[in-house]
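To start, the structure under review is shown below, and the notes come after it.
Only a single protein chain was left out; the remaining protein chains are all shown in position.
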Amino acid sequence: MFAPILEGERVLEAYVGEYASGKSEISINRALELLGQGRTVTLVDLDTVEPFYTLRSLKPQLEGMGLQLISFSREDAFGLGETGAMLNPQARWALRRSGDIILDIGYGVYGARTLNLVEGANESKELKVLAVINYSRPLTGNRERIREYILDLGRVDAIVANTHLGDETTIDIIEDGNAEIMHVARELNIPVDFITVDEKLQGSIGVEVSGIPVKFIHRFMPAAMW
Amino acid sequence: MAMLEPVHPLTPKSWYLPSKPHKFCPGCGHGIVLKALGENIDELGIQDKTIFGCDIGCSLLAWNFFACDSTQTHHGRTTPVMVGIKRSRPELITVGYMGDGGGYSIGSQHLLNAAVRNEKVTLILVNNTNYGMTGGQMAPTTLPGQKTETSPYGRDPEQTGYPTKGPEFIAQLTPDSAYVARATVSKYNQLKRFIRNALRNQIEGNGFSFVEVLSTCPTNWRTNAQQTWRFLEDEMEPYFPVGELKSPFGKGDK
Amino acid sequence: MTGNETAAWAALAAGAEVMFGYPITPQNEIMHYWTRMAPKYDRGFLQTEDEISAGFTVCGSVQSGKKAFTATAGPGNVLMQEPFGMAEGMRLPLLAIIQQRGGPSSGTVVYSQQEVTLTTFGGNGEGHRIVYSTATHQEIYDYIIKGFNTAWTYRFPTFILGDGYQAKMREPLELYSPEDKGIKMVEPYPLIGLPGHIGEDREPKHLCNIYSLEEELYEVVMKISAEYEAISPELTEYQERECDDAEIIIVSHGVVSRAADDAVTALRAQGLKVGCFRPITLRPFPAQELKNCIQKSGAKKLLIAESAYGQLFRLVRQEIYGETVPMETLFMPGVGIIDYDIMSKIKSML
Partner (left out) sequence: MSLIKIALAGEGGQGVQSVAEIIAEAAYEAGKQTIYIPNFGLEQRGGVSIAFIQVSDRRIGAPKFNKADVVIALSERAVGRTAEYSDKNTLFVYDCGFAVPPEDFPKEAKKIIAIPAIDTANNELHPRVFNIIIMGAVIGLTNVVTFEAAKAALEHKLGYKFEKDPKLRELNFKAMEIGKKLGEESLSKEGVC
């Protein structure tokens, strides 16, 4: 469903988006998808705003599946308290690693500028910045807001349409929301790379909508965390 | 390729090696401040009698940084804990370590009154213009126009006032026996000298000693190395002038 | 002598080395007398900028190995819950004298028993504290001396819970030096600022009160809880009178227990089978002792009397959970209770 990855070519993708837009889920799913193709994949936790609630708690599970994960484990932060907004030094040099790199960028006012923290990110020709948009999130809940939001993120190379309402999601919600996202994307001349849908809805929606591939994702982030 | 020998950086004797490498972010200024403090503790020979107290915030990452007796407190409350220790055991050298939020916001009444009473403690306050540990919120020291998580459109002084100028304010409150200075991590030798003076002033029993240190927070500023340094030197240092504002050790170093 | 004066003398006799405080009625005279005596006996004092600071300076002082204390009331007690919480978490042996005033908010400066919940379970913790509720000046004196020993023996923050009446009233008592009564004072010791060269004689001491792992905190709190529960039986104190055959047991604490005592005398004289039970320690609470009283007497009712709207009542109810004896209440928040009030209530219950 995606353009085939050429031998020797590597995937460098950064996912940005609003609080609870689904960027971490998508980062994990994308990393595992690549892993499933027999590739070497490193997933980098660059969420510096609320890091304790994101990838850290999943670290053992994901590493067990064969992913390389750059993130502080919770034990690393003993005695530090708070949410521990710390950047793992390895994250700074992540792009120097071999293999595919998936960067999970936290939400926040700085958007894609968080990439400044990664050496070589601004210069890299391979890196692709994808904005994850959930039409059901209030801050990206109409065309005007989506446009404003994407422009405010800074560099965005592509969009991932991830409209959902958790367990309340219906096909109508997904299709209506994503239509709006695609409308804005056309105006901004930014491609929508793919659409993400919870794997539970597999079968209720096609594998392609308006020529854009649909990707079914498994939810890892424990609902209780939110 | 032959394996390279691992590099062992020179560390102050007073650093607690089991807690290294430390947990500060790459490019963070805390390591520089703590190195200056560690070297001074070594050179002044006060490791055994230094009590290091950390506030909440990124300064807490230093809670087991030194091979000195250390204690954690609550957000903003390091100053009174240090005062309680110093008043009880004047032979100890008490060093309170805090951020701009702990010192100038939630703990400002303690800082102000400890200064007025000329408490014989040394306080080091790291100013990085934001609340780092909690994820980059606006601090009392956030510069006008600077974006943070709680000033997403830039700090508007009409709404939230102007940045706190701590040393200037404390210099007004303290007698001549106090030591008040502002240093920056971009001038290491000067930083080290100021911290040394702040410790000496306590050792000699003169009075309150306070050093604000301008520092970097690339993680929350979302800056690369060049941008980080540019923000420190071109934005912060012009706004917060570096130098000794009050020193019992002769003419102020500007 | 007033209760506040008594408190200052008691702290002196107990060997307290330093007080940190902030003015608030009705505890001010504790500071007044302490500051008059401190220089003569080579003791320290600092009036801090607020109660938060007073609490934290005490925390710092006890960490450095000094027998330090503070005193406060009402809104000051609210502010001190932050340092008291730290003392629970770090097991700091501080002693605080609370002279309850009326609440909520600034309430009155006079009297109440409305700081029971705050003093026993205030803060974001589990109430790992020891709280003595005194009723007479002699007890203020005795329990301050005892309280310092409790704090430094068990390393739980310890409270002397008085009230505005006890603070301000004058009543005779016997002052003594602990040695004369054969009371051995526990010597304080430092937690930081220890002797010896670091790296040669000893490791550095890093005190910690913050944990990032839920599991880590869980273990710490469970350990503290287990220790607290283990020492509770030796700490609980209470008084009971005429409970053996009592049909009604009056439960009250602090100064109200004096009125309960008088009421029992008067009602017994009228041939009514009434007894009284008074927890001296509100934390840990003498739950088993109260249950024993209820069981041995086969009491038909309990009367909970307090100068608050149910703070003791809630404590009693949770502590004797499982007992089915009906409870009636006499809540007089912020005002004194006299024997007459209790007797009238009892008669209405018969």
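Order of writing sets the chain letters: A, B and C. Residues in each chain are counted from 1.
Note that in this section contacts are C-beta pairs under 8 Å (C-beta built on N, C-alpha and C of every residue); 3 or more make two chains touch, one makes a residue touch a chain.
Remember, it's a predicted structure, so these values are computed and weren't measured experimentally.
In the entire assembly, the chain absent from the figure touches the shown chains C.
Considering C:172, C:195, C:271 or C:322, the position touching the chain not shown turns out to be C:172 (whole complex).
Touching the chain that is not shown, out of C:50, C:227, C:247 or C:262: C:262 (per the contact rule at the top). Within the full complex, the residue among C:25, C:81, C:236 or C:297 touching the omitted chain is C:25.
The set of chain C residues touching the chain not shown comprises 25-26, 108-110, 164-166, 168-172, 255-256, 258-259, 261-262, 336-341.
Everything that follows uses one rule, which is that only the chains that are shown with their structure count from here on.
If chain C is left out, the remaining chains stay linked by touch in one piece.
Top contact pair of chains, counted by C-beta pairs, is B-C.
Mean C-alpha position of chain A lies 36 Å from that of chain B. Averaged Cα coordinates give chain A a centre that lies 55 Å from the centre of chain C. If you average the CA atoms of chain B and of chain C, the two centres end up 39 Å from each other. Residue numbers of chain C whose C-beta contacts span two or more other chains: 208, 210. Touching of two or more other chains is recorded for residues 77, 79-81, 84 of chain A. On the side of chain B, the complex with chain C involves touching residues 13, 16, 47-49, 51, 53, 56, 60, 63-64, 66-74, 77, 79-89, 92, 109-110, 112-113. By the touch criterion given at the top, residues 17-18, 20, 44, 46, 48-50, 52-61, 63-66, 68, 82-83, 86, 190, 192-194, 196-199, 203-210 of chain C touch chain B in their complex. Residues of chain B that touch chain A in their complex: 21, 23-27, 56-58, 60-61, 63-64, 72, 132-136, 147-149, 152, 218-220, 222-224, 227.
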